[in-house]
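All protein chains of the complex are present and in place, except for one that has been dropped.
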Amino acid sequence: MKRDSSLHLHIPHARFRPGDTADFSYLSLPRAGQSPCPPSDAQASATRDLADGLVRVIGDDGGAVGPWDPKLDPGLALKGLRAMLLTRIFDDRMFKAQRQGKTPFYLKCTGEEAVAVAQALALRPDDMCFPTYRQQGLLIARDWPILDMMCQIYLNPKDRLKGRQLPVLYSARQAGFFSLAGNLGTQFPQAVGWAMASAYKRDTKIAAAWIGEGASAEGDFHQAMVFAAVYRAPVILNLVNNQWAISSSQGVAGGEEASFASRAVGFGFPGIRVDGNDFLAVYAVTRWAAERARNNHGPTLIELFTYRAGAHSTSDDPGRYRPGDEYQHWPLGDPIERFKAHLIRIGAWDEARHQALVAEIETQVDAANREAQGLGVHSNGPHHDPATMFEDIYKEMPQHLKEQRAEMQRLRVLAGRAPS
Amino acid sequence: MKRDSSLHLHIPHARFRPGDTADFSYLSLPRAGQSPCPPSDAQASATRDLADGLVRVIGDDGGAVGPWDPKLDPGLALKGLRAMLLTRIFDDRMFKAQRQGKTPFYLKCTGEEAVAVAQALALRPDDMCFPTYRQQGLLIARDWPILDMMCQIYLNPKDRLKGRQLPVLYSARQAGFFSLAGNLGTQFPQAVGWAMASAYKRDTKIAAAWIGEGASAEGDFHQAMVFAAVYRAPVILNLVNNQWAISSSQGVAGGEEASFASRAVGFGFPGIRVDGNDFLAVYAVTRWAAERARNNHGPTLIELFTYRAGAHSTSDDPGRYRPGDEYQHWPLGDPIERFKAHLIRIGAWDEARHQALVAEIETQVDAANREAQGLGVHSNGPHHDPATMFEDIYKEMPQHLKEQRAEMQRLRVLAGRAPS
Amino acid sequence: MTSMNMVQALNSALDVMLERDANVLVFGEDVGFFGGVFRVTEGLQQRHGEQRVFDAPIAEGGQIAVAIGMGAYGLRPVVECQFADYIYPAFDQLVSAAARLRYRSAGEFNAPLTVRSPYGGGIFGGQTHSQSPEGLFTHVCGLKTIIPSNPYDAKGLLISAIEDDDPVLFFEPKRLYTGPFGGHHDRPLETWAKHPAGEVPAGYYTVPLGQASITRSGGDLTILAYGTMVHVALTAAAETGVDAEVIDLRTLWPLDTDAIIASVGKTGRCLIIHEATRTGGYGAELSALVQERCFYHLEAPIERVAGWDTPYPCEFEWDYFPGPLRVGDAIRRLMAA
Partner (left out) sequence: MTSMNMVQALNSALDVMLERDANVLVFGEDVGFFGGVFRVTEGLQQRHGEQRVFDAPIAEGGQIAVAIGMGAYGLRPVVECQFADYIYPAFDQLVSAAARLRYRSAGEFNAPLTVRSPYGGGIFGGQTHSQSPEGLFTHVCGLKTIIPSNPYDAKGLLISAIEDDDPVLFFEPKRLYTGPFGGHHDRPLETWAKHPAGEVPAGYYTVPLGQASITRSGGDLTILAYGTMVHVALTAAAETGVDAEVIDLRTLWPLDTDAIIASVGKTGRCLIIHEATRTGGYGAELSALVQERCFYHLEAPIERVAGWDTPYPCEFEWDYFPGPLRVGDAIRRLMAA
């Protein structure tokens, strides 16, 4: 046995901090088209290389290559492009609204649009999604009205959540979009429960869940993996590795020595790492996992390898902890630019149509925004009646809440904030 | 894409239930000596086959074979044999004491003695252990006085834990044995914290933790894996897969489709599955992991593949949920019998000496038991002063606890249970 | 009517609901083939199939999480938490998710789950098999907390809990599983066979949530109790000979405040008892509430008799348990005040 020296504590680092030049050369990125595509009922062990690798379809020249090419129908492709663009423009507009004080909070998904949008299109409309706050693209891809989202962001009287929730924490049952939690991770095992219920009912609907790589450190991640494995739940478990959890690098979540996708193999189900900025690859991998789940072969863990291009949220100032221009160096590019280039390359799209589409979406967003703002904004109302805060704690309001509501109303009158 | 039929919910089964004949032929067990032994600073990926395989050293003929043969010093081997025998005889005696009402509870580790005993001997005496209730063998192998253990089991005045804890939930700081929790899993990430502290202090001591395969479903297991990986903590994480968690088979914990050891690979550190009833294999694998940890290469997950030969505890009746004679069919045999056969085979031991050793240990246990019972037993005392229950809640007793203690004393007098 | 102990009554409630409603599922540690360590689910898997009644991984947080997901789908899961002492790994899912789901989604989703869990001491289980954590849940808005004190109520309340569209914590006094227990651990064990509440209808019935029951009426003193302590209250009342009114809360929250106010308004004296640790226990809320509502009727300070502020010590559980002597002592003190 070797002699032992003294121990030391390893502390993971971000690769670069303000002042440094971002260098992503430590990443070993396979070229597009190189990953094999096993049948969707493959054994977990057959996916090992997929878990450690990176499924990519769109090559540097914009062409789609390899066995994962989903041969996407052009209509669907344009729907995807449109939804990604709408997501980005919507985000930008809402971010500005926060800076104007019209909402207390906003959170963008810039750079990660392909994740939610391509995945939404690869699922069926009634498959159930348990997202994080960074999958607004699911709603948009499922044609959920952005006016509805805006009304929630502005906390106005048309906010279906009645001014209760932090903006962006949507709930849209009709869109198969589960009520967003502020508590990271909680949704992940809940999705497994939903999938188990669907299986128990001999339904055909599957569930999909999302979690950030940072939040995957929570026990909830493990619970989802264990229950999904044990009951072979028809669920797609998506881990969005956007390299950052606020200021912490993915190494702090355990990504230094292994891919997150590879964790699935130890539970006996497939893990696949995919280029999260490659619309076609994300779509294809999600389709594969959906097919697997729907045919009773159980769960899949998908690691979506991407980059959080912007701040964590409007409360964050990333200039304090990262260089600021690193996104320019991100070797997997921008999902919208890459998909656009691909569509142009295959002759399904051109720059002029693109500019027209952008302009159209900007108009759409502006119109909705005007309408939403007209209905009320955080800073100067109108809002719901504050008395609604006592509703929905229980199905029926118990006596003590009725009393508290009356007390609050009395005080509002006393304060001159409500008519007596 | 394939057509989808309706989903169904998979429920894992035990392989056999009362009335069935136990059949373990579903296990694919490599022969002894077949697993390669990489250097202890190997990459996690190099341990993949070890994680899915089973390290075995003692062959069917009793010989030690292959690269994992630790070439154990004969003195240490006999110490191990003795500690295993003492553990078993101690367990049997205490089990009987519970049936006699002398303690409210007992829990044996029969069939799993090699786990704790071989591992204790592979660690250094000051390495810190965070065990479960089924590693009493650690204390015994570290020469902790069985009298002390008995006094706790009998909850008598020499019980260092003052009658507070369920018997068997030992605490022995001097033996490097962390206070046992009733709450499954909590100790697992705590061990990682201890190891991090040791590394932070540039100490040379490492930590070792144990968890049952059943309890590995808890979030705590994941926390231990994540923190161990992130900070490369000098810790050995032991998962004892004794096939059962009370009445649930290891499939209910997620062991149907993959080994538990293989979970480590997805965190970037080695996982090794070892024949838990093979003293030499357990010793060798533990040494390997200890060397790795002590040389700053970080954690290892060891899955100890064994069988819970007896009831879960004295509160349990396994006849309700398993055949009863399955242990006879367990293909990895009995750890004591196998190690004894090995020692005899290499000429270091013989049947006569064995019988003498058993007799000696029985005498030792009986003597200690008489002494312990003489000091008091659960059923008829004496015990500690009940007033001690107010101590050690805080370092200094706050006012309200002093008042409550006085109140209790007043009531005891009132009840005629204490002199006034 | 059949004679049932509490285990049988609970088993019958589950059986009835599994039969009536295909959306009811039962799972938890060892509840499947084995029938649960306290035998509450005995025979249910055999009768209703393993898709309806099954073992769960040892991961209380995961169990509640999947139950929430199932609830969102439309099922009514009933989860057994093997001991109330082991509910803490599920605390986040209960507090952050189950309790808030209806609110945060403005009614789009709800969590109609029931968590059953044996609580309380008296079986020499030590600090991790004896706890009474109800006070941690009654503080959390959105949860309902129930503790029955006899087989009849146990079955009727459990059926109501399963049918309820909100998340319900259903704590079962393990010391009462096989018989009433007035607190004299040194006397022969009683069974439910001779107790009127041991007569339980075989089929479906409900005991409504939110209604206390007056287990003993009296004019001099009100005792608020639930679970095991109801029986201790009755014993102490009998032993002291005081004309005490014993209110069995049954539903801790939402609370039947009216019943309490009416009683204390009448008696002017109030004693609150529970097995949980005193400080910040549910008794604190009851005391505060009674004081607020009945201040001008009170003839003596409201007293609390509760578990000491220590873990439940294994060997000394009968010095820990707030038995009839201690309760009786408080009754006498209150009557003398």
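All chains are identified by letter, namely A, B and C, in their written order; residue positions are counted from 1 within each chain.
Basically, a contact is a pair of C-beta atoms (placed from the backbone, for glycine too) under 8 Å apart; a residue touches a chain by one contact, two chains touch by 3 or more.
Model, not experiment: these values are computed from the prediction.
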| item | value |
| --- | --- |
| Visible contact partners (per top-of-document touch definition) of the missing chain | A, B, C |
| Residue among C:Arg39, C:His139, C:Arg216 or C:Lys266 touching the omitted chain | C:His139 |
| Contact residue for the chain not shown (choose from B:Arg31, B:Lys201 or B:Arg417) | B:Lys201 |
| Sole residue of B:Gly193, B:Gly255, B:Gly298 or B:Pro318 that reaches the chain not shown, by the stated touch rule | B:Gly193 |
| Touching the absent chain when the full complex is considered, from C:Gln82, C:Thr114 or C:Thr128 | C:Thr128 |
| Contact residue for the chain not shown (choose from B:Arg124, B:Arg173 or B:Arg370) | B:Arg173 |
| Missing-partner contacts on chain B, residue numbers | 128, 130, 160-162, 164-165, 169, 171-173, 178-179, 181-183, 186, 188-198, 200-201, 207, 219-220, 222-224, 226-227, 230, 391-395, 398-400 |
| Residues of chain A in contact with the chain not shown | 9, 11-12, 14, 17, 104-105, 155, 162-167, 169, 181-185, 214-215, 217-220, 245-248, 252-254, 315-316, 320-321, 378, 383-384, 386, 389-390, 393, 400-401, 404, 408, 411-412, 414-415 |
| Residues of chain C (touch criterion as defined above) contacting the omitted chain | 85, 88-89, 91-92, 95-96, 100, 103-104, 127-128, 135-136, 138-142, 253, 277, 279-285, 287-289, 291-292, 295-296, 298, 300-304, 309-311 |
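Note that only the chains that are shown with their structure count from here on.
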| item | value |
| --- | --- |
| Distance between chain centroids, defined by C-alpha means - chain A, chain C (Å) | 41 |
| Distance from the mean Cα position of chain C to that of chain B, given in whole angstrom | 35 |
| Interface hub residues of chain B, defined as touching at least two other chains | 9, 11-12, 217-220, 252-254 |
| Junction residues of chain C - those touching two or more other chains | 51, 57, 59, 61-62, 89 |
